[in-house]
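Got a structure for you, written out below as structure tokens; questions coming shortly.
For this view, one protein chain was removed and the others were kept in their places.
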Amino acid sequence: MRWPERVMGGPLAVATGAVLLTAMLGAVLLWAGGYDPLAAARAAALGAFGTRDALLSITLVRSVPLILTGLAIAVAFRAGVWNVGAEGQLYAGAVAAVWVGLEGGSLPALLLVPAVLGAAGVAGALWALAPALMKLRLGVGEVITTLLMNFVAIYLAAYMVHGPLQEPRGVFPQTGPIAEGARLPVLVPGTRLHVGVVLALVAAAGLSWLFRRTRIGFQMRAVGASSDAARIAGRIDTRKVVLIAFLGSGALAGLAGGVQVAGVTYALYEGLSPGWGYTAIAVALLAALNPIGVLATAVLFGALEAGAAAMQRDAGVPAVWAVAAQSLVILAVLALDRVRHRAGSEASGV
Amino acid sequence: MSEADLVLFLEASVRLGVPLALAAMGEAITERSGVINIGLEGSLIAGALGGALAALAFGSAEAGVLGGAAAGVLAALVFAAFAVGLGTDQIITGTAVTLGGLGFTGAVYQARFGATGTALTLPTLAPLPIPGLADIPWLGSALFAQAPTAYLAYLLAPALWYFLFRTEWGLELRAVGENPDAAQAAGVRVRRVRVLATLFGGALAGIAGAHLALAHAGTFAENMSAGRGFIAIAVVALGRWNPPLVLLAALLFGAASALQFLLQAVGVDLPYQLFLAFPYLLTLAALAGWLGRTRAPAALALPWPRRG
Amino acid sequence: GGAESDSGGEAEAPFRAALLTAGPVSDAGWYAGAYEGLMLLRDSLGAEVSRQQTRTPAEFDEAFLSYGSSGYDLIFAHGFEYQDAAIRAGERFPATTIVVSGGGRFAANVVPLIFELEEASYLAGMLAAGMSESGTIGMVGGVEIPPVEGTFRAFEAGARAVDPDVDILESFTGTWDDVAAAKEAAGAQLARGADVIIHNVDAASFGVFQAVREAVATGRTAWALGMNRDQNDVAPDVILGSAVIRIPEAFLETALAWQAGELGGRPIYAGASEGVIDFVLNPALASRVPAELVAAIDTARGRIRAGELTVPRVEFVEPEVR
Partner (left out) sequence: MTRVLARLSGVVRRFGSVEALAGADLEVLEGEVHAVLGENGAGKTTLLGILGGILRPNEGTVEIDGTPVTLSSPGDAWARGVGLVHQHFMLVPALSVLENLALGRRSTPGRLSRTHAHVRSDASRLMERTGLDVPLDVRVESLSVGQKQRVEILRALLRDPRILVLDEPTAALAPAEVASLFALLRDLAAEGRAVVLVAHKIDEVLAVADRVTVLRRGRTTLTELRASVDATSLVRAIVGGEAADRVSVWSPGQATAPRRARGQEVAALVDARARDASGRVGVDGVSLAVGRGEILGIAGVDGNGQRELALLLAGRLTPDTGSARIPDGVGFIPQDRTLEGLIGEFDLTENVALALHADARFGGRSLLRWRDIRTEADRVRVRFGIVAPGIDTRGGALSGGNQQRLVVGRELLVATDLLVAENPTRGLDVSATAFVHGELRQVTDAVTGPGVVLISSDLDEVLALSDRVLVLSRGRVHEIAEGVRTREGVGALMLGGADAVA
């Protein structure tokens, strides 16, 4: 039954074992590939946390879209809505944000920034509306529809930068820069850290409050835990709650796209996202769908990516190796998390 | 469109559909056991590289297919060890396995063929026309003048259907995916069933990857799976977790992709991004129309034993 | 210092150079050439080198920041997509010079490096139209970006120069690494009657060659053309010739110019006259190309080098410069 324990002794041993094993495996593989594992680890750690720039300009900037998409996933999954479409909703948000940011140049920043972010949220929500209606009206499972909508959104964004929103000279597949007034101010002068991070923090705190204190938050949790019991015992309009979860989730993912455009890139490009909408699923699940936990896991994933990039630059480890190392770290974290749970429920385990 | 065009279009549809069909039918079996392996992409790319290396080593494309299957199983084994053995979250584990698959295949490829890569020429799995059948008008060459892996897909569809719905093992597999506690109470070894189902899915994904490298492209390139593992997961749902329907869904998807290339070559003057989005839009339309209501296995993606 | 910087040894490296690519350098194409360029700087100039593969625009700024703040002298950002971030980084790190391959914007320390591959793909177009028996030729692209646009427009012009009535098909696969998609796109063009196909799909190019091979196997006559690197030996049985960029040489020239203090404030054009761009026939198949056609191509090549023939191009660089 519980083979790891049986083979290896107590849960602590398994935890240590799993981490050591993955670390050793990673080290051996790197070494076999002709790279210095210690230098790689050092470069990764320094590149993620080692300097002010590493922490503020790189790791934290990277974690902002992960926080927002992670929260998007948390909202949906908490209500039992398996939205795997955050990636597409993010692109929809980015397109809308850029559009407003380009067109609204005459507005004062005080109005333009909210308009840009608002448009991003609305676009993300609208992108989620299609699968929501397909689920509620036609009974089509959302896992597949939201996944398909991702591809459509990515090609829509590609079309936009080649077509209607292409930069004025019509040469490069990108938009022109959005108006100065549409950009998110930098939070810490001299770094790339923009106020989007504050927005992400506020969103996390707000969601945490929503789940704990509000009626709709409670209803979402109930529907997610048992739709039948929510309907029968809780007299909850489960369809309404599902719709709200879809829209809220889409809006947050759309906001992630808007914040990325307004805070970091100032223009829309193809390949804006490396798959944040998918990584977000891991971010949210690792946080057990807890909004505050998402902050921690998003920073973890942001640091992982920052570390992987630094490993390339400063230890000469090629990108493919850095990606492989990332996968090993995630597996080690998973094993650790699992064993922590096991240890907690050891007495009650089956 | 002329008849010749249509025949070529149908051939391309099947060619593009077969790797999806193989990977998706395997994943359908995995998902029927309650395990969603989104590390499928990892198995697929591992299969492509494993297939390429084995084909080079043994100088035979058939050996390459076996090598692909083995590499696919290896990636699935990592997934199963964590997600089924340790009970880690399936989605996160799958993400890690996909990353690992893409990373390690790239690393092995570069270690073997140099940092700048090389345009590998591999022994190819040539089309094997089936005498008689291949001459059927319209569909004959599309269906029956394909690589042997295509025939594997055709044979697997009914075989897996029979397995799932007409054998005791199939019943156990479905029970494990619907309610593992109940299956266990009835004496079924839940973990064993899930591991085997996952490895089977990995083997088929590996063969799909080998097909891409050996029967389709004739080479290996990093990331050449190009997201087909994720498409296959959508195809499983489109095919309602039922192997023959999954095969049809994969062929439908293949046809939509083939149409995209056909329309571009014909010179239809629309932004090409629209063509690229076409297969996905068509699938959405199919779902909204007649394919509607799907129900996933009830225990899909839930770790077992339940945490709490 | 990175693992690739070992050649500097104990002596102080004369300068530090970095390479940014938006795809794997194992593509045996566009990025591989850049990697070889970086290695050339290391081996022939003793540079201390480092590189990073980036995936998103957000990472561009980050990479410039990291290299800029750790004192790299010369950064090769190998793709137009880096240009906006390069301008931002250029302001922040005045001591660093950034070379953006195919870029359009420039500053005192931000230099677009323009490969005039059009010059070679024009010649490829001539060859294609001249060799086509069906009167239909094809182009398979990955993503529609300016360098691809440019080569395709020049290819068309070259083809029309030989055969004004030639039909030219164009398809895009949307990715650089999906070999199977490239093969199907080429296959669809072959089915429409195209018998000479050029590509600009980087790592996926093998799919195009494979499609042509399979068409030949059915008894047809069909040819392929290589792009970016000399691909003639990749599929010597079907590739008539390749439009080549000698990226390493271009990088070396650029680095030398930088060392001489001559780099900055204006774009660098690397074309046929600089010896960076060339069209090379596949010697194995040279006998299949009619002598008049070879002669016509050679004439055109000479006129391009002499500046007498201007091939169509997609203008990258901000207009006020040229």
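Should a chain be cited, it is by its letter among A, B and C, assigned in written order, with residues numbered from 1 in that chain.
By definition in this document, a contact is a pair of C-beta atoms (placed from the backbone, for glycine too) under 8 Å apart; a residue touches a chain by one contact, two chains touch by 3 or more.
Only a predicted model underlies this, so the values are computations on that prediction, with no experimental measurement involved.
*Asks:* Since one chain is left out of the picture, which of the remaining chains does it touch in the full complex?
*Replies:* Even though it is not drawn, that chain still touches A, B.
*Asks:* Pick out which of B:155, B:182, B:270 or B:285 touches the chain that's been left out of the picture.
*Replies:* Considering the complete complex, B:182 is the one touching the chain left out.
*Asks:* Take the complete complex as the reference. Which residues in subunit A touch the chain that isn't displayed?
*Replies:* For subunit A, the residues touching the absent chain are 1, 213-216, 218-219, 221-222, 225-226, 228-235, 345, 347-348, 350.
*Asks:* In terms of residues, what is the contact footprint of the unshown chain on subunit B?
*Replies:* 165-168, 170-172, 174-175, 178-179, 181-189, 295, 297-298, 308
Heads up, the rule we're going with is that only the chains that are shown with their structure count from here on.
*Asks:* What whole-Å value do you get for the distance between subunit A and subunit B if each is reduced to the mean of its CA atoms?
*Replies:* That gives a centre separation of 27 Å.
*Asks:* State, to the nearest whole Å, the distance from the C-alpha centre of subunit B to the C-alpha centre of subunit C.
*Replies:* Chain centres of subunit B and subunit C, defined by C-alpha means, are spaced 34 Å apart.
*Asks:* Would you mind listing the residues of subunit C that make contact with two or more other chains?
*Replies:* Touching at least two other chains: 24-26, 144, 174.
*Asks:* List, in ascending order, every residue of subunit B touching at least 2 other chains.
*Replies:* 106, 109-110, 115, 222, 273, 276
*Asks:* Taking the touch rule as given, give the residues of subunit C at its contact with subunit A in the complex, in rising order.
*Replies:* Of all residues in subunit C, those touching subunit A are 1-5, 18, 22, 24-26, 50-59, 61-63, 65-67, 69, 80-81, 83-84, 104, 143-146, 174, 314-316, 319.
*Asks:* Touching residues of subunit B toward subunit A in the complex: what are they?
*Replies:* 78, 82, 85-89, 91-93, 95-100, 102-107, 109-111, 115, 191, 222, 230, 233-234, 237-238, 271, 273-274, 276-277, 280-281, 283-284, 287-288, 291-296, 305, 307-308
*Asks:* Help me check something: in the complex, which residues belonging to subunit B touch subunit C?
*Replies:* Subunit B residues touching subunit C: 4-5, 8, 12, 15-16, 19, 106, 109-110, 113-121, 212, 216-219, 221-224, 226, 257-258, 261-262, 264-267, 272-273, 276.
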